[in-house]
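First up is the structure itself, then whatever we jot down about it.
The complex appears here minus one protein chain, its other protein chains still in place.
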Amino acid sequence: MAAKAADEQKKSQILAALEDQDTNVSIDDPLENTMVLNMGPQHPATHGVLRLLIKLDGETVVAAVPELGYLHRGYEKIAENGTYHEFIPHTDRLDYLSPISNNVAYVMAVEKLLGIDLPGRAKYIRVLVCEMARIASHLVAAGSMAMDVGALTVLLWTFREREKLLDIYDVLCGARFTTSYTRIGGLQQDWTPQCTAMLRTFLEEFGADLAEVETLLSTNRIFIDRCEGVGYISPADSIAWGLTGPNLRAAGIPRDLRRDVPYLVYNDLDFNVITLPESDALARFYVRIAEMKESARILRQALDRLPGGPFNAFAPKRVLPRKERTYTRMEELIHDFMLINLGIDPPVGEVYQGIESSKGELGFSIVSDGTGQPWRLKIRSPSTCNLSVLPIMLKGGMISDIVAVIGSIDPVMGEADK
Amino acid sequence: MNDLIMRRLQEECAASIERTEEFRGDLTVTVKKEEIVRVCQFLNRDQELAFDMLIDLFGVDRYRPEARFEVVYNLYSLKNKKYLRLKVRVEEETPVVPTVTGVWPAANWHERETFDMFGLKFAGHPDLRRLYMPEEFEYYPLRKDFPLMGIPDSIPLPRR
Partner (left out) sequence: MALESLQRDGFLTARLDDVISWARKNSLWPMPMGISCCAIEMMATASPRFDISRFGSEVMRFTPRQCDVMIVAGTVTYKMAKVVRKIYDQMPDPKWVISMGACASSGGMFRSYSVVQGIDQFIPVDVFVAGCPPRPENLLHALLELQKKIQREGSGVRPGQREKIFIPETSPVPAAGVAE
C-alpha cells in the first residue's frame, strides 16, 4: 500500500521532470533496484513521437506509461473553424500511412449527415483506393516491424512495392501521398484506363513480391523467436479496452466493419476475415500479411466489376459542380460560390460513421448545428485505443520486446494525437 | 433493433432516460447524469443487448446557459452489430460526471482526453491527468471560449 503510494508519487515526479531534469530524480530507498527508463519521443523505432516511461527490474519491464500529445495539432478545433470541405485535406494527415481511407471515412460521415446516396462508380472507385491504401499501410507496418527487430532488408523491399502504389495515386489524384481525393458527394476526378492498366500490372507482380518477403520472415527462426509469445493480450481484455482492427482479429475476434456493418459495396465483394487465436506480436504480423492478400483479391474483383456512369452524386445544392460547368454556366457558378463560402447546408443532428481502416475502426462523429461549419467533430482514432493497451502488453516482458510490441500494434501518431 | 433497445431500456431504467431520438438510423438516448453508470452496466451485462465495446467517449461544448456541456458515449454490440449513442448533460457549475471505467476500461483514456480538452472531471477515475496537452497547461482547448490560435506563451518555447 505504501509502495503503491510511493509509486504514484514517483510516476508524477517523473512526468513533472520533463523539463530537462531527468537526471535529478532521486530514488529514496537506496536498496530499491527498479530503474525508470525514458524511451523518449525521438527514437528510431520509426512509429513517430511516442514517449514511453518504463520501470525496469533488471531487464524485465515492471510497468510502462505511454505519453502522447507530441503531435497534437488541434484537428478538432480547426474543424470547428472551417467549412466541411475545408477539412478534407486535414483528414489526409491523420493516418498518414493510408491517407485516402481517412478521406473516404470523413466524406462518408458528411454524406450520412446530408443523406446523399452515391452512384455505383463512385463507390467502387472508393473501394479501390481504400484497399490500395490498406496494402500500402500494411507494407509499411510489416516493413517497420521487421526493421525494428533487426531485419533491415524487408523495409527496403516493402518500400519498393509501395512506390508502385504511390505511382498509381500520382496518376489518379495528382499527388503521391496526401491526396485529398474524395469530395462530399463523390470524388475529385475520374478513374482512368491508365490507372486500370497500372493496377493490373501491380497485382500481377504483387503475389511474387509478397512471397519474397514471406520467404525471408515467416519461417525465420530468429524472427519467430523474437516475436512469438510477446505482447499477449487476452480476447476479453481486447474487447473491454476497445482494441480494433488487425490487433483484435489476431486475438480471435472476427470483427471487421466491412463485414459487420457493410459500407460502400463491400457486401457485394467476396473476401475472408482473417483471425488467429494466439494474440501475440507474431499473430498480428501474420494477420497483416494475410490481409494484404485479401485486399489484392478485393482489388481484382472491384476492377472487374467497375461500372460506368457518373462519379459524383447529383445533389446540386450539396455537391460541388464540375469546374468546366462552373466556369460556363450560371447556376453552377452560384452553387459553387455558396458551397465554398457558406458551406453545405446540413440538417441539425448527430451522426457517426466508422470504416475499417488499416489500423482499426476510424470513425468521425459530427455534431451539426445547421450551419456550414461543424459544431463539433470528433475523430475516433484507432491508434489511441490500440496504444492504451500497451501497458498490459509490455508488463512482464523484456526491454527488447518493447519495440516488437510497438511494431506489432502499428500505431500512427498523427492519428493517435489528432 | 432500435425498437428492441428502446423497449428494454424502458423496462429497466425508464426513470433515468430523459429523451430519445432517431436520426439516419442511429439511436441517441439522453440519460440523467447520476444514472449513467447504472444504465451502462445494464447495457453491458444484458444478454440480449450485449453492448460490450465502448467505441468512443467525447465531450461537446454546447455553449448554452442551461447545460453547457454534454458527454457522448458511443457503444457497439458485437453480437447484434449495432451502435448506440448515450448522452449526458452536464452543467457548467458542477462539471463532474461519474466514470464508466468500471464497466469498460476503454473509457480510461477517452475520459482523460475529455478532461484535457473540456475540463470535465470524472469522479472515480483511477488516473485523471491530461492526455495531449503538457501537464502544466492551464486552459481547456476545445471550449468555445478558447481561441483557435491559443493564448500566447501558454506553453513556453525554447530560446533560439
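As written, the chain order gives the labels A and B, with residue 1 at the start of each chain.
Definition applied: a contact is a pair of C-beta atoms (placed from the backbone, for glycine too) under 8 Å apart; a residue touches a chain by one contact, two chains touch by 3 or more.
Note that this is a predicted model, so its numbers are computed, not measured.
Here the missing chain is touched by one residue of A:Arg160, A:Arg200 or A:Arg325, and it is A:Arg160. One chain is missing from the display, and on subunit B it is touched by residues 132-134, 141, 146-151, 154-160.
On the side of subunit A, touch with the chain left out of the figure occurs at residues 18-20, 40-44, 46, 48-49, 69-74, 77-78, 89-90, 92-93, 96-97, 99, 140, 155-156, 159-160, 162-163, 166-167, 170-171, 176-178, 198, 413-414.
Following the convention adopted for this analysis, only the chains that are shown with their structure count from here on.
Subunit A meets subunit B in the complex at residues 12, 15-16, 18, 68-69, 72, 74, 76-78, 81, 112-113, 115, 237, 239-242, 253, 255, 260-261, 349-352, 354, 361, 363, 365, 367, 375-376, 378, 380, 384-385, 388, 417-418.
On the subunit B side of its complex with subunit A, the touching residues are 23-24, 26, 28, 52-56, 58, 60-61, 72, 74, 78, 81, 83, 85, 104-106, 108-109, 113, 117, 129-135, 141-142, 146, 148.
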